[in-house]
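This report concerns only the one structure given below.
Note that one protein chain of the assembly has been removed; the remaining protein chains are unaltered in position.
Labels run A, B and C following the written order; every chain starts at residue 1.
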């Protein structure tokens, strides 16, 4: 029996870590979560005069909705979250530069003696009917419509080893992976580290480029629907994604080649295991048939995704068919 | 007046560096080169028993055809090479693992105490009619057809500063970038460093995955046609690519985030300059509209490509319309 | 009035994170802590047959003693810990290889397809009288005495932003920096992130080489005495160290050049600020007079230290003379 959990957080209920927080609600495998997520600025950057470094207060950045306690989830299980729909909650979104944050600027870790780049805000109009977001240059009159492609930058579970991590950090528990692959129609799998899994999500993007070069996407509050399945007794070492057509593994680390290695290593061994291929045969197949969509190259860890079309693989039935089941559940809800 | 230079190298004429070699032929702007490139193993890996580390001899790896002297090319100019066609010269191709080479193995530089992974060869059938390459597992009977997608892993000009570089190294002069974006229909631009530019090409791939994870693609000898244009007085800092629909910049460096930074930095500043956008406005636009296809994560330098669809840009006329002209020249040749 | 807090933890009181734990005791500025730390294996690796991966259980690794609540410490303050003495608590210590951990092996993040290196344990005799540790090869009869040079691999405070981090991670809050500079006679400064600072320490090493190449030092339980001072209203961005002769800044990040940048950036700006030098003048001075002792190149973040002799600096009085005061306090205790 599918229940629908409708949950809209108050500002005070927002969370800024994965781990270290009490759940805001409970949900069971087979249920649907219908919720709302605030944007990465907590909704306070609303115009070009709202400089994030002035209107936001560290560490109250990148709020997530949750965590949600999944009934029966135990360490060693896998949590599958299928994104049924991700819909911008407003008719605008924002982006910005942020002092010493992004791929083409000195940062806290890539520490240099440069002054920060100019902090600047861009406001995007969202046209949900035509599925467009409108970019407008700040220092000239150039504008252009880009495809609306809603996704969540941040989704994950509580980490293990008694840790609590800022929501802006991506790691084995998920978190701020900032991959455009996390859109509606995608199932994401996480290894469960603590009882109840304690998943949370946020950081909606109306769209983003690969790598999130400037460090900030087209940031948007979202109305989001997620279908939930708990897969007992199956472990997942790093976040994995599945669509109707593709399998993916995400790796988050620095330097970027390690994120690449982690993602490719997981996909190679996952395919080998599930497809009954010798590991080197899988390595060879992924080397010729695989893709490597970049997630983020700006966060505390960088994220790379390894991706392969299912049609190139031996018959595989990942997670006992969870994606197909969740897809059907999603269809029944719409 | 377009001339066609037909050149098929003897084994002794193959080159193993960019720079440090006399030209094999001369060509002028507006001409077409119709040539042949040997595969990265020099054609000696022909079956699963031909282990590359045994049948190949360092440094006689990754031969290129050339260099070609472009009449009138001087440092500070740009050489545009348009790939008219890239056609596998045989009905088979090969791939392999290679000791201590690839992204998921200890290497010479990522030095570790592990023994090398098993060296293994895969032979692919090429079906040019149906545009397929057939993968066959070595340790099981799984086979699958992958799309034929011919490209050149290695193309470039002589480097500056009196350097000569092994053909397996990608850098500002091009070289072994191993990006699948270098297929027929693409124009690639190189800054000229020495009189005559001295371009060369090789390392054909019947296809490769993004990142060339195992270090070796589906390696194939190629019959290749290139249209040549010299753009006087315009410098190019890093290899750039153009298709009918996209602009791209390639960056080659380690760690991988630096290759990413170089490629994105060049694309951001190139678009800003050509599109009369403020640099931060360009940074913002590329951040939301850009792609970042991975080239290689296995060579002496890693290669990333920054890519954006022209339809999202202000009206731009790159290199005085060279791509359109070369496209027309290519059409006239077919 | 100096009080001495004598605290010896039970096994159940050991902590495995910085942050997320209640304090085990309270201490005030000007007091001395006389305590005991277990080794990184929790004391269960006692002979060459005790393979760590078999006798230890994740995440119960690298236990620290604490956390200690410092009266009056608030975010924005600095905590100074002066190591009065660090004395091996036993007459032996151990080291090992550990599967997929260390600088010369594939790891979880530098993910590769290699099997782990052999797991092997070395037992060292400690001669406290002659200040020696005795290395003995496992596969031959070679032995050699190395200088005893006791230090703590792990010391830090609770992180900010509601985080809790495994004790094996070094970051801005300190943690598992694994620098041989953390020996008796050194004062270490940490920025306070939470009320009470909540410092903890552990992971004693009878000695270690620079970089801790194999990932495991000469691991020893320690009897350690620390003098504590709270410096109100002075912030510290990254762990800093001071001895009678040197100033040091520690940076922890990946890749290793970022740890280097962070440490050098902090030292350059710290010296500029305290010594009333222009930043570029400080950059120049550190560039010619500075040292860069490697901490670890094996942990979740790598640690580099930037170091300069005080005799090369303008007259500087760091932290209002805290080191000299703590030094005197230490002398009074011995």
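We take it that a contact is a pair of C-beta atoms (placed from the backbone, for glycine too) under 8 Å apart; a residue touches a chain by one contact, two chains touch by 3 or more.
This one's a predicted model, so the numbers in the text were calculated from it and none came from an experiment.
J.: In the complete complex, the chain left out here touches which of the visible ones?
T.: Its contacts among the visible chains are A, B, C.
J.: Could you tell me which of C:57, C:115, C:291 or C:317 touches the chain that is not displayed?
T.: Per the contact definition at the top, the residue touching the missing chain is C:291.
J.: Determine and list the chain A residues touching the chain excluded from the picture.
T.: Answer for chain A: residues 104-106, 110-115, 117, 255 touch the chain left out.
J.: Take the complete complex as the reference. Which residues in chain B touch the chain that isn't displayed?
T.: 16-17, 19-20, 58-59, 108-113, 160-166, 251, 253-255, 258, 261-262, 264-266, 268, 279-280, 283
J.: Over the whole complex, note the residues of chain C touching the chain we left out.
T.: 95, 97, 103-104, 117-118, 120, 122, 133, 135, 137-140, 142, 144, 146, 207-218, 254-257, 260-261, 264-265, 268, 275-278, 280-281, 283-292, 294, 297, 302, 312-314
We adopt the following convention: only the chains that are shown with their structure count from here on.
J.: Measuring from the mean of all protein Cα atoms shown, which chain centre lies nearest?
T.: Taking the mean of all protein C-alpha atoms as reference, the closest chain is A.
J.: What rotation angle superposes the Cα atoms of chain A onto chain B, in degrees to the nearest 5?
T.: To map chain A onto chain B, rotate by about 180 degrees.
J.: Suppose each chain is reduced to the average of its Cα coordinates; what separation in Å results between chain B and chain C?
T.: Chain B and chain C have C-alpha centres separated by 47 Å.
J.: Chain A to chain C: how many Å between their CA centres?
T.: Centre separation, chain A to chain C: 35 Å.
J.: Tell me, which residues of chain B touch at least two other chains?
T.: In chain B, residues 104, 117, 255 touch at least two other chains, as defined above.
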